[in-house]
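To start, the structure under review is shown below, and the notes come after it.
Just one protein chain is left out here, and the rest sit where they should.
Think of it as A, B and C in the order they're written, each chain with its own count starting at 1.
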Amino acid sequence: MADARVRLGMVGGGQGAFIGGVHRIAARIDDRYELVAGALSSKPDVAKASADELHIAPDRSYASYEEMFAAEAKREDGIEAVAIVTPNHMHFPVAKAALEAGINVICDKPVTRTLEEALELEQICAKSDAFFALTHNYSAYPLVRYAREMVERGDLGQVRLVQVEYPQEWLTQAPEEDNKQAAWRTDPKRSGKAGCLGDIGTHAFQLATFISQLELDSVSADLTAFVPGRAVDDNVHAMMRFKGGAKGMLWTSQIAPGCENGLKIRIFGDKAGLEWAQEKPNELWLTPLAGHHQRITRRDDNIDSDIATRGIRIPFGHPEGYLEAFATLYTDVADVLVAKRKGEQHPIESWIPGIETGVLGMRFIEAVLNSSEADGRWTPLVS
Amino acid sequence: MADARVRLGMVGGGQGAFIGGVHRIAARIDDRYELVAGALSSKPDVAKASADELHIAPDRSYASYEEMFAAEAKREDGIEAVAIVTPNHMHFPVAKAALEAGINVICDKPVTRTLEEALELEQICAKSDAFFALTHNYSAYPLVRYAREMVERGDLGQVRLVQVEYPQEWLTQAPEEDNKQAAWRTDPKRSGKAGCLGDIGTHAFQLATFISQLELDSVSADLTAFVPGRAVDDNVHAMMRFKGGAKGMLWTSQIAPGCENGLKIRIFGDKAGLEWAQEKPNELWLTPLAGHHQRITRRDDNIDSDIATRGIRIPFGHPEGYLEAFATLYTDVADVLVAKRKGEQHPIESWIPGIETGVLGMRFIEAVLNSSEADGRWTPLVS
Amino acid sequence: MADARVRLGMVGGGQGAFIGGVHRIAARIDDRYELVAGALSSKPDVAKASADELHIAPDRSYASYEEMFAAEAKREDGIEAVAIVTPNHMHFPVAKAALEAGINVICDKPVTRTLEEALELEQICAKSDAFFALTHNYSAYPLVRYAREMVERGDLGQVRLVQVEYPQEWLTQAPEEDNKQAAWRTDPKRSGKAGCLGDIGTHAFQLATFISQLELDSVSADLTAFVPGRAVDDNVHAMMRFKGGAKGMLWTSQIAPGCENGLKIRIFGDKAGLEWAQEKPNELWLTPLAGHHQRITRRDDNIDSDIATRGIRIPFGHPEGYLEAFATLYTDVADVLVAKRKGEQHPIESWIPGIETGVLGMRFIEAVLNSSEADGRWTPLVS
Partner (left out) sequence: MADARVRLGMVGGGQGAFIGGVHRIAARIDDRYELVAGALSSKPDVAKASADELHIAPDRSYASYEEMFAAEAKREDGIEAVAIVTPNHMHFPVAKAALEAGINVICDKPVTRTLEEALELEQICAKSDAFFALTHNYSAYPLVRYAREMVERGDLGQVRLVQVEYPQEWLTQAPEEDNKQAAWRTDPKRSGKAGCLGDIGTHAFQLATFISQLELDSVSADLTAFVPGRAVDDNVHAMMRFKGGAKGMLWTSQIAPGCENGLKIRIFGDKAGLEWAQEKPNELWLTPLAGHHQRITRRDDNIDSDIATRGIRIPFGHPEGYLEAFATLYTDVADVLVAKRKGEQHPIESWIPGIETGVLGMRFIEAVLNSSEADGRWTPLVS
């Protein structure tokens, strides 16, 4: 059964980083990965100390991702996949190198810093046999997947409205100088032109389209940098029009005191409405026009969906959270990669956000930025 | 003490109407009114039956408001105030006649059907000694008033964001033909060009400006009539810019299944955020950046505001609701009118929405309609 | 239509009292009463001032209830009903006198100060043509009535468990000397031997048996007076056994900081469970074993019960609260009394708590006191 595990390398995620640790816990929870190699930091001492802490053999702790890909390719037990957990501007070169080396990629979002890079990466993916997964972790929550299935099977009727929001509070004031997380996220060179929009707005947009399965037509947006001196947006107001007539609003902010990690979505059709909020991930609300408000929890028998229930590890009433949803995405990728070894395709593959999702997210960012610059003009997705 | 009560007449509100009954309960709760006259319906038999039911003497049940104002003016014990609870298009002529007859007015919202009428009414108010109150009842909830005081005294710091929404579900489908409430609300001749926007969007806007005390600069809007054949909007998406730099979003809808009467507001400053929702009116949330989330209830000692607590009738934990807030507004008006008898001004006067609020609401409607027709162009308030 | 209103007198409820004002608002909300007479206070000046404030004619403001009953009996337009809103110890003599004078009674709870008095009152009721209503207002909430109907029609299956609680915080510390409400409630001479038990424990017990329709078999209780010097209990722990095998717990307290007016009930059968809490009175939870959690609100079409919906005045999403439920009870009594004038019986009569409920409540108090004195021995209801 040893083959159920995938040999994993990691780029970024050295000591002091945040999201790298999340990826590692996600990889461990279902025991489907062995973290065997890493280029964990551009600083040699940090890289070494981090590798030690993670039980990576010293000879597989590399000074750079190029070195890692080259060395691992020569090993019989070389890495099968790489987790890219660097700041945004490094996603593209690392993913490109991995894909060209035939190494499967698990990449943090947003996929790249610019749409141009994303489009180029799409080409590279098309030519590569490697699998590319983008960690839009929120869409891996069991009840989010169930929500999508409810929309697909028509529980809501014709979808008319998608109201999504993702407010946070942590950048309400100018951060301390030594706040590493805040620093790169508000630096256009490392995170891209989009601030809050790229950091969490893309999650909101991905969640909205993942569940509703609607295609965005155009957007009208108003971006603001409220904190003096901030070079990127910290608040995004946007109205959306979808193909087929549905409409929506998207609000994301990092200056909203009292909001912790308030990703929340409401979708309304002509028969029913649904609601899900990330801070209460173990409940999903469905209200049909004629009927009571239904609070759907993870009680097994009530969720008639294999896709949704594959992410449930423990009985109802035992809360699972952010790390478990992230772990589900990692396990999904492991299932895909293990099937791929045998030349097979795993059915979960279509539920894993990939390069198309990444490109769509960048098109969305671009359209929002353009609309805001044009004083809110309705702007179609850049094609 | 008999003078603590105000002699009231009513126009509209005959059998089969909705909001008239609400006004009457509101007038009764604190026992500050005597309903002594009425022109309750344009249909004589309905008018008569309604007056009987309401213990109005037959000779004070009138066939028209004109007749009522003329006859009551001749009585020593004639009405001091009139409640106008007709469909929107009748607000203007009735209010005009009352004001010109020196009768104080309690008018349901929106103030008129068009901005032109509102502006004319403003002129009439200026020339009249009569008092004019507009029943934006939601701003009479004790915790809404407390929220305004918290903003005023700086608990939130500099206000940056105002997110307000007011979704309902009751017009999700085309209503039955005999639904009187739905019929006039979706008929431009009786309710004005604005559908959902005028019916409840104005409440949302009034609540937002009442609490935040911000002045709207311009708006970018997208109106939709989702239900086939509907002549007015049933969903409103709008982005707002306030003078001084604050921004906001407003969403109101009558096609959102699962939403009952979901008026909700969140305001964020650079120090704290607050949240209040009409369906849970007895709690107000305040979260300072450094501090816990605070759920403020009506526990007396904790609300250091005479203005807020004057609307509290029973101890904390005993829920008060929609009718009580409406009653508070009626009692406020009674206090003003009783003081006015003596030539005095009551301090609550400035907390009662009046003609300025009404005009502002019509300017808002006009700007939203114009922006939507101009495909979302940022549109300043019509001045 | 003038006959739809009932001529009402009131005993107690003068200036400075609490519950009298609640009764008056309740009587006014649906306009089914005229308050025409009163013996509002044992202090003449308070009585007079109170009557003035309430627009009671000076000649119908009486010095005592005896005087009132005698004088009103002689008037053609004399009172038809009396509201008794005195401290507990006066309930019995006033009710006795009214019933013997053929005046209908609306009595605050608990019905009397002792079981003996209650039993005697039961005899008096049996001999009188007058109607006796006890204001267990919580059971008049629409969704409480709906809960009872759900139990009756078997939605829960066989009921096994009844968990009821009613914690408050307001007596956590010894009250100020001038707190009139606290003073009589903690004085055995005026409120009876039971403190918290009589004041709010009886509400909890009444709610439990009203909804479940179970008959209490025996009780095991532990009463405590936590606050030094307090002469009556301020916390009650009790276990209950019902006839037929169901069991339950009851907790009531007035020393629980953070609890405002926390009356809450959960009932579990072998098919489903329900939950209702007084502080969120507009929602009722029903969870069948196989099915989602259902949040039932007042959305009209979903409440298939005339009894429940008769207490709903305004559309769903417009919160109704404590005063409205109290008003529903008053309106129910008015319906009964108006029907009685014509020698008819109104179907709502069986839903109004009467003397049997009062006696049962006193038996419950007695059994709880006895059990606690016997160190928790299971004690049957005193018969």
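Everything that follows uses one rule, which is that a contact is a pair of C-beta atoms (placed from the backbone, for glycine too) under 8 Å apart; a residue touches a chain by one contact, two chains touch by 3 or more.
Since the model is a prediction, treat every value here as computed from it, not as a measurement.
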Q) Quick one: which shown chains sit in contact with the chain that's not drawn? A) A, B, C
Q | Candidates C:Q206, C:T287 or C:T357 - the one touching the absent chain | A | C:T287
Q. For the chain left off this view, which of A:G16, A:P44, A:G321 or A:P347 is in contact with it?
A. A:G321
Q) From the list A:G78, A:P110, A:G262 or A:G361, which touches the chain that is not on show? A) A:G262
**Q.** Option from C:Y146, C:Y166 or C:F268 whose C-beta touches the chain left out
**A.** C:F268
Q: Kindly note down the residues of chain A that lie in touch with the hidden chain.
A: 1-2, 4-5, 18, 21-22, 24-25, 28-31, 52-55, 168, 170, 259-262, 278-282, 297, 299, 313-324
(Q) For chain B, which positions touch the chain that isn't shown here? (A) 286, 290-297, 299, 301-302
(Q) What does the interface between chain C and the hidden chain look like in terms of residue numbers? (A) 156, 160-161, 163, 169, 172-173, 220, 222, 224, 226, 235, 237, 239, 241, 245, 247-249, 251, 253, 255-259, 266, 268-275, 285-289, 293, 375-378
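Methods note: only the chains that are shown with their structure count from here on.
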Q | Chain nearest the overall C-alpha centroid of the shown protein atoms | A | B
Q: For chain B and chain C, let me know how many angstrom lie between their CA-based centres, rounded off.
A: 35
(Q) Rounded to a whole Å, what is the gap between the Cα centroids of chain A and chain B? (A) 44
Q) Just how far, in Å, is the C-alpha centre of chain C from the one of chain A? A) 55
Q.
Where in chain B do residues touch two or more of the other chains?
A. 259
